[in-house]
Every structure is written in C-alpha cells, then in structure tokens.
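Here the structure is laid out as structure tokens; the discussion comes afterwards.
The complex is shown incomplete by one protein chain, all other protein chains being positioned as in the whole.
So, chain A:
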Amino acid sequence: MSTENAHASRASAARETTEGTVYTVTGGDWDEVAEAAKRADDERIIVNMGPQHPSTHGVLRLILEIDGETVTEARCGIGYLHTGIEKNLEFRTWTQGTTFVTRMDYLTPFFNETAYCLGVEKLLGIEEHIPDRASVIRVMLMELNRISSHLVAIATGGMELGATTIMIYGFRDRELVLDLYELITGLRMNHAYVRPGGLAQDLPPGAVDQVRAYVKKMRKNLPEYDKLATGNPIFKGRMQNVGYLDLAGCMALGATGPVLRSAGLPHDLRKTQPYCGYETYDFDVPTAETCDSYGRFLIRLEEMRQSLRIVEQCLDRLEPGPVMVADKKIAWPAQLALGPDGLGNSLDHIKKIMGTSMEALIHHFKLVTEGFRVPPGQAYAAVESPKGELGVHLVSDGGTRPYRVHFRDPSFTNLQAMAAMCEGGQVADVIVAVASIDPVMGGVDR
C-alpha cells in the first residue's frame, strides 16, 4: 500500500503486466517546477544583457534580475576580453612592456604607457633625470588623450540613449585627435610612444602647429555639445538622478575619476600627487554635487575644456632639447624615423653604426636584445586617467624583465559600483548608469 502511494507521487509509475513490472518514467520534478512557475503570478525574470550587446560598452555581461521594469539585482560578468597582458609582460624586456600596456585600456593608451614608465623610472631611480621636453610632451599627449577618451564616453553614452547626433559629433572630434596621434607617433592606437626614460622620438616637424590648430578648432566645437545636450530636456530627463552614487558609496567602492568628482570631492591625482610636472600647470578640477550621470557628463565636458588649457600651456613651454634620458645604459641608441613601413630606425643612423663604430653596434645589439637591468624592489606609480586612478604596481628581481606588473585599472574598480547604481532602478537606466561609469573592457579584463 505504502509503495503504491509512493509510486503515485513519484515520477515513475509501476504497472503489473504479463511481461512483469513496467515502469513509466515521465518528466520528473521538472514538471512540478514548471507547473509552480506557471501558477506564480510574479514577473521576476533574469536577463542576460551582453556580452554581445551593443549597449554594454564592449564585451560586458550584465546579469539582471528584473521584476517588471524594475531591476532587483544586478551583477557583472567580466573576463571576456582577458588577454593575459600582465603575464606576458614578465616575458619581455622592460622597454617592450610599453607595447603591451598601451593595449590595455585602448582608449587611454598614453596614460597606460606613462603610468608604466613612471613606475619603471621610479624603480631605476631616474625620475629626476627625465628631460623637461619629454615630460611636457607626455602631459600634452595625456591631455589630448583625455579629450579623446571623454569624447568616446560622451559619444557612445549618447548613442546608447538614442542620441545619435552626439555620437557623430563625438567621433568627428575624436578623429581629429587620432590624426594628431598618427602625426606624432605614427599610429592611431597602440602607440608605444612613451618609453622608460622618455619618449621613442621627438615631435615631427609641424606637430606644434597642428596641435595648436586642433585646440582652436576644439574650442569652437565644444560649445556644440552644450547646445545639443546640456540643456536638452530629454537628455536631462534620461540622465538626472540616474546612476546615483553618493560620496560614501564612492569611497567604500573605491570609485575614482568623474564618478568620485560627481559626488563633490575634488580629488585629482594631478593636483594631490603631481607627476610629470603637473603642479606647474594652471587648471581647475571640476566637480558636481548631483552624484548622478548628468553630473558626470558635465564634469567630462568641463575636463575637456581644462585639458585644452593644459595643452596650450604645454605648447607654450616646449623648449628644444632631448626627449630621452642621457644615460646610455637605458636610452636606446636609436634615431627612430617614420619609414614607408611604419616606425623604424633611421637609415642614416643604421649606416653610421654599421659602417663606422663596432662598439656602437655591439651596444645597440645588447641593449635592444637584452635590455637594461632594473634594481630589485617594488614601486607604485599612479596617474589620473580619464576614468580615475590608474595605478601600476611593479616588482623587479634585478633582471632585464619585469618580475610582476599589476595594473589597477580604474574601469575595473569603478565597474563594481554598477550594482549599487542600478539596483532598484529601471532596466533602461542600467544603460545610462553603465555609460556614466565609462568602463573600457580592455582595461577591465587586461
């Protein structure tokens, strides 16, 4: 009797036939689960947004638990763009490292390169010997890079709201910055232009005029963003009070950059822990008190204006001089030039060392293949990237290759704030909040 009851309630029912006992196996408890789900009248569902979604800023996977239109729980899935750059760096020389780090956050290559090089220079103890001209050019490129990064943030953020005109404006102006990069470094992205000790090469002829022309043009173009977006009621309606994160939340979650400054704290490493001579430049750190996406948009817009100011100051103080440290044990004996197949050693220089000086040839060979040695120890260097504090932790064991390189990428840290910004809000606002963090997955995943 008891067995019969048990059979009735279980998935497999037994029946006696002339062939013996026949068990009928049905769907099992999944039927019950499905029935229960049908009976329940809530609209709680879990949505996988991404990693192949046009609005998630690259290969970011958002796992949203939604109840109707309300997000009740939000989680990030990252790692889709992990390329093992930190591990790879341990198998190349210190100088080759810049080639890797420039690819991390691919929208802020000059910040990655400079942060890495500042760390290497700290380990070498040559911070004081970096030529002024190299530092000024570094600052100029970083500020141009801040403009191009913020333009992408505003452009893609606008596009994700459906404001495609902003997208066209943003990429139009960014294209002009990329032209400058191409003129100065030979490449639009992945420059490897900043090297430990200085720069790969000096500015090409005409670069100063072109940068000046860009600043002039950008001063004319920037107000267009104000006209189009700043006062736009639809734009404001989508952005205001969305992605809210107050100062306590920012501090707890380690958020830096525009996210932190939108909570009213004027924390900027360029002011508090200056590097590359930032203490000598005249600029303001904009903040907002709104803690929301709209405040972050305004901050980015204002930071671009301040960056133009800094670029102009850089142009005014560019003095002729070397762009590489004088120490021949660190500086590559190269005179790079743009050839028909990209950046390479100038043919005249090769002719000279091949034909006239065997010692120069040996030195060149040793330094390029072996690299220089860095005294053992560790160092931390940080720069204010457009997204926040970009920190580099470097460990050397005295060899010609880094023992360990770790990048504290601001996108990675700031993205943790996504849940705090989105939970309890609308699904459509998740897009706005993530766009206001401006994460770049190349930097998040490295």
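The definition used in the following text is that a contact is a pair of C-beta atoms (placed from the backbone, for glycine too) under 8 Å apart; a residue touches a chain by one contact, two chains touch by 3 or more; residues count from 1.
Just so it is clear, contacts and distances are computed from a predicted model.
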item: Omitted chain, identified by the protein name its UniProt record gives, among "NADH-quinone oxidoreductase subunit C", "Peptide/nickel transport system ATP-binding protein", "STAS domain-containing protein" or "Acyl-CoA desaturase"; value: "NADH-quinone oxidoreductase subunit C"
item: Hidden partner chain, touching residue among A:V22, A:M189 or A:A252; value: A:A252
item: Chain not shown: contacting residue from A:L64, A:L123 or A:V152; value: A:L123
item: Absent-chain contact - pick from A:T99, A:Q313 or A:T400; value: A:T400
item: For chain A, residues in touch with the removed chain; value: 78-79, 82, 84, 86-88, 90-92, 122-123, 125, 251-256, 265, 267, 272-273, 370-371, 373-380, 382, 389, 391, 393, 395, 397-401, 403-404, 406, 408, 412-413, 415-416, 445
